[in-house]
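Missing here is one protein chain; the remaining ones are kept as they sit in the complex.
Letters A, B, C, D and E name the chains as they come in the text, with residue numbers starting at 1 for each one.
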Amino acid sequence: MDGILALAANNLLSPIILSFALGLFAALARSELTIPEAVAKGLSIYLLFAIGFKGGVAVSDNGLDAKLIWTLVAGGVLSFVLPLIAFLLLRILSRLDAVNAAAVAAHYGSISIVTFVAGTSVLQSSGIASEGYMVAVAAVMEAPAILSALWLISRGSDGGRMDAGLWREILLNGSIVLLVGSFLIGAATGQKGLSEIGPFIVAPFKGVLCLFLLDMGLVAGRGLRNARGTITIGLLAFGILMPLISSMIGLVAGLILGLSLGGVVLLMVLSASASYIAVPAAMRVAVPEADPAVYLTLSLGVTFPFNLTLGIPLYLAVASTFIGG
Amino acid sequence: MDGILALAANNLLSPIILSFALGLFAALARSELTIPEAVAKGLSIYLLFAIGFKGGVAVSDNGLDAKLIWTLVAGGVLSFVLPLIAFLLLRILSRLDAVNAAAVAAHYGSISIVTFVAGTSVLQSSGIASEGYMVAVAAVMEAPAILSALWLISRGSDGGRMDAGLWREILLNGSIVLLVGSFLIGAATGQKGLSEIGPFIVAPFKGVLCLFLLDMGLVAGRGLRNARGTITIGLLAFGILMPLISSMIGLVAGLILGLSLGGVVLLMVLSASASYIAVPAAMRVAVPEADPAVYLTLSLGVTFPFNLTLGIPLYLAVASTFIGG
Amino acid sequence: MDGILALAANNLLSPIILSFALGLFAALARSELTIPEAVAKGLSIYLLFAIGFKGGVAVSDNGLDAKLIWTLVAGGVLSFVLPLIAFLLLRILSRLDAVNAAAVAAHYGSISIVTFVAGTSVLQSSGIASEGYMVAVAAVMEAPAILSALWLISRGSDGGRMDAGLWREILLNGSIVLLVGSFLIGAATGQKGLSEIGPFIVAPFKGVLCLFLLDMGLVAGRGLRNARGTITIGLLAFGILMPLISSMIGLVAGLILGLSLGGVVLLMVLSASASYIAVPAAMRVAVPEADPAVYLTLSLGVTFPFNLTLGIPLYLAVASTFIGG
Amino acid sequence: METHKAKRVAIIIEAPMERRLTDALAAAGVTGFSILPVLGGSGKSGQWSREGQLGRSGMMQVVCIIRPERLDDLLQAAFKVVERHMGVVTVSDCEVLRAERF
Amino acid sequence: METHKAKRVAIIIEAPMERRLTDALAAAGVTGFSILPVLGGSGKSGQWSREGQLGRSGMMQVVCIIRPERLDDLLQAAFKVVERHMGVVTVSDCEVLRAERF
Partner (left out) sequence: METHKAKRVAIIIEAPMERRLTDALAAAGVTGFSILPVLGGSGKSGQWSREGQLGRSGMMQVVCIIRPERLDDLLQAAFKVVERHMGVVTVSDCEVLRAERF
């Protein structure tokens, strides 16, 4: 228990978390501080490229693990199943109608790559290794949740929410393509590739992450300010309970798969995290009647900061008791 | 004297100054070279974050100096008082009406963070240490000058130029929040934080500064080109005399406070520098009848290059004779 | 022969080329992945600044070579002459009318700085030195081709396509000013300047290049998708034959000038590469009746990837047989 | 100078719907349009701005200049896409130079 | 398709005044508007462009579609903000689809 607290405190005092807090404060205090949209997109392209590449290099170092395929399959199944649990929990805890509940649920089956990055960064400072292919698992987990939510919505009624265009948009959305693509580039070029571009994607990584989290704090803060009233106590409870439940399911999956300590933690983090880029865009197209203020505020304003600050250290602590650091 | 010249020559031949000169040349020659606005904003966010963070780490290293509070107070007083002097000088040297003179004066009480950064960079290459909290002093000096100028304008007449919104905008403007915020993050995380994000905010710093100054050269050059006719000989004289006077007042304040050589130089640089971001925005809201071409051209087209090239080495030379290198 | 293949294979497996391939794939698969325009411009400013600066430092190290002037002159002549050859070849291989053929020809006399950068990067990983001033040659080669193409078009008819404004735009276009400017800054500040900003412009360079090529792949892929039908077999053949011919002319020029192996290769690369920024903009102004889809697709969609993947290793292999590695 | 009567249709729509809208326009035979950025705004669903935007997609504006007799086709096509979505569709009169291009 | 008469008000104003303008609009009961970027321009105070802009704030355009009977309230509110400042206010006629949303 002391260990968890020390870990959490240590995590809370990192420049990364404090940058998020600064952004949150600035937005809530109505400061004019903003990160231009193009810069924020540029930072996220950098992060996706770097994290994918490094994952690929790790795979090229350690060779292809027999567990790889099973872990990818498990990721897809988790992403599909978690929304069903989220949907049930929402119907119990809140008064959201089925459409809004399903839209929220989709976000919790999918993942947040920044939460994943924050997880790897905590592992790294604790000196814990993890499977390089967890990046590929992250990519696999982005989309199935959307399918599952659309199924929840159209049970019995028209299934006409998915057109071919939407499918292509979801599967080829920018972050999946960039993550998988740079993963493959990293796997193909290995240590030799890393030695060429390492000074760009390794050393400055955490600093860039700070600026990115500053922006996420700003965006989350503005969202919270505008969403006063939208988020009830029930929804708030959901936003914290759901990642706890998901992470436990992720833990079980990780233990069954026989992943390393780091791999289990990352699978817990992926399960616990909620999307705020790919899924919202898909929901606007397929489920325009759902209120974006609800799902975005929950995902980015409640669950994201919870995972970032308390969740990740907690998942690490829990996984450690099962696997032994 | 030789020392000053050598220092100035050395300073003039740095990539930083030459990048500014390149931008100036390109703009005056009407080249289409531009730095996209979003990139320029991104660079300035990087610089503010890095400078604030490093200042905070320095404070966490050296502990809180008893002088800190007094230096902050002195900064506030300087920022409030310098506009009054600037106002008098303008009324003597130029034919600006009271409103325009006050608007210009506000800029000279406030500060330019890039001039400050250039100052720290000269100190650094001369191996001179300075108080880490000078960054916080920079933040404190941004706003009081605005108040002082508005008081000059509204003496006797309506005081209705400040609304609560404007106050909040000034005190929570992006650069103050980012500077103070990253300063606090640096102070809280100290060397440990620095070791995490150092490769991002330390090593590439001067290179980023070059690109930023390239942009400032472009912007200053375009401003000068458009402002032909606006800047009289009297105003030009003001743009060079005023930083000399301010820096001497800064020198006295620094000596009284008992700052280190580096600290005195930075206080001189802050006093001598003129704002071109926060104050102009405030003036457009509160004093729309003042002509932006006058205050922006003076601040960015005259005083900024003067400080950057000759001013900083001069202030360092003068301070050295009082304190001894 | 084996050497060429190994070199080409090695080149094809670099993160730089694979990033281009990723962009190409994403665009052809209609992914929504995009790099914001401002970020792409920011990356290109970084690359131009870094490459110019490093070239200048190299010149300041090695002193001014007697060959410098002659190489610059040769660059200018090549840029002027190559469009005439391109024009003839196009009239033979394709059915383009004279105006369109001349517009395409202009692109092949001018240069692509990214191809040049890719060339230096291949030289560097093969440990082959080159003349620092080749950067200046690149700058010199940007513009004469435009003049030559306009002469082709206006033979006999009105010569009124060039106004003074267009001249200034071409000669002072952003990339020439930045390249020459940073070259001069590098030459003036030498190793001392490099030690200040090296961590920014040297270590991360290749990583930045990856992101830039990702963007170029995206743009080329979208261009190819939209240009279905525009590019005939004849044009395709031109897009591959022309760089081969140009590079041989560049080889002869380099041998006559007595450049080092690296210098000869870079002159071949410059001759073989085709413009896709400066020349298209000039053509839109001076030759609006020419179809941009033709010249842009040829230059960026055919010749650029050819040079990047097969061309550069080939030029290096050929030059090596003449000079000896 | 000689000008011709035309209609200017401006459609403000969520960015993720942009491609669907332009595809629908193309299908209705409307091949001329321009896309303008929107930085922020306010409406029934509250206030938003591109820089503070959760999920960051925001809205765009599609502007079409068309011959008056083609207006109804265009509106019908646009309406099908906008129908269930946020968005504002306005039509106004204008004159164009070089009408042969439309 | 059925359309309804409306007014389109476009206000070009300095960026630092944007929030004051939209607050004033909200206070006058105007809840629908969009904000468009302006890259540069020219007027009495000379020429400017966003990329070469000293101080870099520049101008924005606020566009409101409103029912004709609400026009005067809006103009009054806007005028108070724009009065002492640079800026251009134009009004034109248009038609809207889905008028029930306004």
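Assorted remarks:
The definition used in the following text is that contacts are C-beta pairs under 8 Å (C-beta built on N, C-alpha and C of every residue); 3 or more make two chains touch, one makes a residue touch a chain.
Being a predicted model, the structure only gives us computed values, none of them experimental.
In the entire assembly, the chain absent from the figure touches the shown chains C, D, E.
Contact with the undisplayed chain is limited, among C:231, C:300 or C:317, to C:300.
From the options E:12, E:35, E:64 or E:97, the residue with contact to the unseen chain in the full assembly is E:12.
In the full complex, subunit C contacts the hidden chain through residues 27, 34-37, 40-41, 165, 169, 218-220, 222-223, 226, 276-277, 280-282, 284-285, 288-289, 291-293, 296-297, 300. With the whole complex as reference, residues 1, 3, 6, 8, 22, 26, 31-37, 60, 65, 92-98, 101 of subunit D touch the missing chain. For subunit E, the residues touching the chain absent from view are 12, 36-44, 47, 49, 59, 61, 72, 75-76, 78-79, 82, 88-93.
Operating definition for what follows: only the chains that are shown with their structure count from here on.
Chain centre most remote from that of subunit D: B (centre = mean of CA atoms).
Set against the C-alpha centre of subunit C, every other chain centre is closer than that of E.
Residues touching across the subunit D-subunit E interface largely differ between the two copies, under half of the numbers being common to both. The best fit of Cα atoms from subunit A onto subunit B calls for a rotation angle of 120°, in steps of 5.
A count of C-beta contacts for the chain pairs B-C and A-D puts B-C on top. Each chain gets a centre from the mean of its Cα atoms; for subunit B and subunit C, those two points are 41 Å apart. Residue positions of subunit A touching 2 or more other chains: 34-39, 41-42, 169, 203-204.
In subunit D, the residues that touch at least two other chains are 47, 49.
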